[in-house]
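All protein chains of the complex are present and in place, except for one that has been dropped.
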Amino acid sequence: MTATHGSRKADRPKAKKAFGIGMLGYSFMGKAHSNAYVRMPFFFDPPPAIPRLVTICGRSRQKVREAAERYGYPRYETDWRKVVADPEVDVVDNGLPNDMHAAPCIEAAERGKSILCEKPLARNAKESETMLRAVTKAGVKNMVFYNYRFVPAIHLFRQLVAEGAVGKVRQFRAAYLQDWIVDPNFPLTWRFRKSSSGSGALGDIGSHVIDLGRFLVGEIESTCALTKTFMHERPIPGTSKKGRVDVDDAFISMVKFKGGAMGSIEASRVAAGRKNHARIEVHGSEGSLYFDLERLNELQLYSLRDPADRRGFRIISVTERMHPFMSNWWPPGHSIGWEHAMVNQVYHFFDALANDKKVEPWGATFHDGHRVDVILDAMLKSVRTERWESTS
Amino acid sequence: MTATHGSRKADRPKAKKAFGIGMLGYSFMGKAHSNAYVRMPFFFDPPPAIPRLVTICGRSRQKVREAAERYGYPRYETDWRKVVADPEVDVVDNGLPNDMHAAPCIEAAERGKSILCEKPLARNAKESETMLRAVTKAGVKNMVFYNYRFVPAIHLFRQLVAEGAVGKVRQFRAAYLQDWIVDPNFPLTWRFRKSSSGSGALGDIGSHVIDLGRFLVGEIESTCALTKTFMHERPIPGTSKKGRVDVDDAFISMVKFKGGAMGSIEASRVAAGRKNHARIEVHGSEGSLYFDLERLNELQLYSLRDPADRRGFRIISVTERMHPFMSNWWPPGHSIGWEHAMVNQVYHFFDALANDKKVEPWGATFHDGHRVDVILDAMLKSVRTERWESTS
Amino acid sequence: MTATHGSRKADRPKAKKAFGIGMLGYSFMGKAHSNAYVRMPFFFDPPPAIPRLVTICGRSRQKVREAAERYGYPRYETDWRKVVADPEVDVVDNGLPNDMHAAPCIEAAERGKSILCEKPLARNAKESETMLRAVTKAGVKNMVFYNYRFVPAIHLFRQLVAEGAVGKVRQFRAAYLQDWIVDPNFPLTWRFRKSSSGSGALGDIGSHVIDLGRFLVGEIESTCALTKTFMHERPIPGTSKKGRVDVDDAFISMVKFKGGAMGSIEASRVAAGRKNHARIEVHGSEGSLYFDLERLNELQLYSLRDPADRRGFRIISVTERMHPFMSNWWPPGHSIGWEHAMVNQVYHFFDALANDKKVEPWGATFHDGHRVDVILDAMLKSVRTERWESTS
Partner (left out) sequence: MTATHGSRKADRPKAKKAFGIGMLGYSFMGKAHSNAYVRMPFFFDPPPAIPRLVTICGRSRQKVREAAERYGYPRYETDWRKVVADPEVDVVDNGLPNDMHAAPCIEAAERGKSILCEKPLARNAKESETMLRAVTKAGVKNMVFYNYRFVPAIHLFRQLVAEGAVGKVRQFRAAYLQDWIVDPNFPLTWRFRKSSSGSGALGDIGSHVIDLGRFLVGEIESTCALTKTFMHERPIPGTSKKGRVDVDDAFISMVKFKGGAMGSIEASRVAAGRKNHARIEVHGSEGSLYFDLERLNELQLYSLRDPADRRGFRIISVTERMHPFMSNWWPPGHSIGWEHAMVNQVYHFFDALANDKKVEPWGATFHDGHRVDVILDAMLKSVRTERWESTS
């Protein structure tokens, strides 16, 4: 669209490169990703490229049509193969359930499309390895939606660790706590079946904090874990029956990092009162950092380099122009929300795409996604063996 | 836009009524309002109506052209009269500086346009009275961007007060604190000149908490205030000279509410460390409520009706589906940001517009905007007289 | 008492000077002060002097006898004159109701006793002026129990202001909130009668934050206030009747400091959910400080001198050895409670007494107590006149 001034035609601004988006999935993630595509060029000035909505895909024809209307896709499909094959689609975004990650991503890779995929990358490491191999072979740009890497406070967290603000990292502690399934009558969706999800709290939200452990501290070399399912049956949607839950409601794990740090990582979807509380802390030889996803505009820093009588955890409002991504948003203190991280992430990907930059280390690639799956597998194995397992 | 399924044309959904938007101003508020128009139908399903971006207006031709491109306006102007006169424009949105509120709004009213105007409504009550008279005479829908009324936690705050959750309200306490001008070299923009702004912290941010006092507790009948300017000169942008600041950096006031409650209301733009901290509390005969804009997803409630040994301020995460507006956004705990209130507010206005509902009491009308201006005037008078002044 | 090692007599340590204490009052303050005398030499090593409990006085013979037994006074009285006249009494501690502050203090001064008195110093400035004159004439050491000056975090607060950590102070904001009389059936004790108390929330807790305003920022030169009584009758203890409350439940005030700062000071005893919440903040040209009495081991500091991308309110745990008074207590993080400030204060007084040091500026003298009363009077006058009043 080109704006005109009164009756005169406006000078045409230099056209941004556009990339056609084919979106798989229209519910939570379909909505969140689509929003990110639409908003990115609105806020990032100039945008590195324009994500052009081409088509969206879902199983229910009626629902996907409504989604297309609402989010701004001119076309829709019920068969993902048509999306992946669509010549107007440059970027395939896979927001489908976990068991539908591999096939579309691999086919997209083979067709040379750039790929964005929801997390966890697959149901297990074996599956994600095939995906990693496909994108590597095809040489296509790829990214996994470990979106919390793009929360400005998390970005700043990593910058501070990297510049040595807390010295050598010794301890990592992460707990991702939610309570949306604490009600025993919450229905048995695909997220409660191992065949479709791979695991429960572990892969769903644990994967996020495992990814952040790797992002903020470094590679994990071994782990020992414990999982638990408190409610073994849940109502099957659309029936009066109950079905079996075969994934975990909560897990705890211990990890050893390659650099020598130790860590604890846990997650629960039955932690009453915690809505989307991912508490992440690092202790180093010179200070500590603390983050809580429910207060995502804040980062806490404690520095042993401050004068001794006035040290304290500083609650940094990560909303200033000099903070990561924030010059694109609002004035200081005008807080951003959960979805902004995804817009930042989409910016990052299109910057990499248009300007041939690397997605890593700030973005999670399929390599990172696969590594998280390897760690998840080791955790599940450790639950069975009741001992430490290597993650290499 | 109508989505199509493969090669087949999709069934056309029932067309929503569309209203053409003429936007005056393209910087902070122009961006924030435009974002709200674009996002509302994306998130509110179904939207009550579609805000259709028609044209945007600003003084700098180059900048307004870029803004038009970026935000999605097909046309732009440098003369607001053309926007107000534009037959495609149904709704005039006035995001210009305070001294440019009256003339465009009055002309828009005379042309029968619906009007949305930034706060404070005018530089003083006399000016806003002419505006109120114009919209009343014309019978056009009108709203002032006292957007914090549409923060879900503030909405819930009012609901709880209204249903008596804290009993009879006795005390109101509000402090809106920012620090963006604590740097003495922050330039002398229009916000520092009485002729363009009317007042300083008082009208800029104090107006918000005065409005919330009226919204949450009720009408204010008298006040006594104190203002202060700490830095009397600031650099004139684009020059090496300094110019005189003739508005306040901070103010404090006491107020009496019609219902018998007492209140303190303050604001500062030099409160180092406070970025966008509007702290609002109410004490009633049965409990208390507390809100802080820097943690806008949270509302705190204390109830004397809880069992005595387990009373405490509850930190309610106002992110559940049953909370105001939240079913349109994300799952629980997936926090929203500052701009979401504006999207909610735009929804409210278009619902009123399309379905002929009242804007008040949830939305602030020009009547409310004028009342705030009356109170602001009484505060400024009280600073001169050094005594209490009536606000009626 | 001298400890002995086995059967051998221990080497006698250098005897500390002892001062005999005559305590007036045995309830809340009698208990709190007596505790402070007993604990000071236990924790402060070496103590500057030993407060020796001599006698305690109260109206009820049975209760005062029990108190004497419990707190360790070898004698007790029901007539304060006997205490003041007692030759073993070096220090008179007046913990009686406000209307009983003047006479005993004046007589004690005339007898050359050192004097500690509860706050507010008197029911009004005229009364406290006579007290101030008496101690000045007699040249006796005197202190008022504005004990929050001796909370280590408040001590540090003042040190930081004094050393310029927040630059020039511009704004002071204090709200002292409690809710212990929110229940309309809370009985009509002496604190609800002007004749015995002078005022309500104003003198009871407002006096503390007025004192802290002077302590942290400097002298107050004028004020404008608003008071409110929400419950005009309360049950008379021991009867089935109700009596009239003629003091305030809550007040708000604005103040101007001599140095140019502006401030708001409020207090309420009906702020549901606030138990002993005294929120005190200062904004200066270089930073801010924040304190909350319900979390009295913490002080928050924001400094504009920190690097721009990592500024934030630091929550300082004021429990380190280098913090004021803390080397006498426990290891870092082992928090202290409300009464510790009083022990610190008693240490300060006995240090002044034994080593002939000045009580001011860290301790509040009768001069300070009188100044607070002058300000309280000006506030009450301002309520009547509905305008600003001088406090000089």
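For reference, chains read A, B and C in written order, and residue numbers begin at 1 within each chain.
Following the convention adopted for this analysis, a contact is a pair of C-beta atoms (placed from the backbone, for glycine too) under 8 Å apart; a residue touches a chain by one contact, two chains touch by 3 or more.
Note that the structure is a prediction, hence the values are computed from the model and not measured.
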Which is it among A:Glu266, A:Glu298 or A:Glu320 that touches the chain not included here?
A:Glu266
Going by the contact rule already stated, which one of B:Pro46, B:Gly112 or B:Gly312 would touch the omitted chain in the full complex?
B:Gly312
By the document's definition of touch, the residue of A:Arg52, A:Arg170 or A:His348 touching the omitted chain is A:Arg170
Please identify, in ascending order, the residues of chain B that touch the omitted chain?
156, 160, 165, 298-301, 306, 308-317, 320, 322-323
Positions on chain C where the hidden chain makes contact:
1-6, 10-11, 13, 28, 32, 34-35, 38-39, 41-42, 45, 56, 61, 65-66, 68-78, 82, 178-180, 274-277, 293-297, 317, 319-320, 330-340
So that we can see where the missing chain sits, which residues of chain A does it touch?
166, 170-171, 173, 175, 177, 182, 224-226, 228, 230, 250, 252-254, 256, 262-264, 266, 268, 270-274, 283-288, 302, 304, 311-313, 385-388
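The definition used in the following text is that only the chains that are shown with their structure count from here on.
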Between copies chain A and chain C, are the contact residues mostly the same numbers or mostly different, with half as the line?
same
Hey, which chain is the most central one here, using CA centres?
B
With centres defined as the mean C-alpha position, give me the chain B-chain C separation in Å.
43
Two or more other chains in contact with one residue: find those residues in chain B.
274
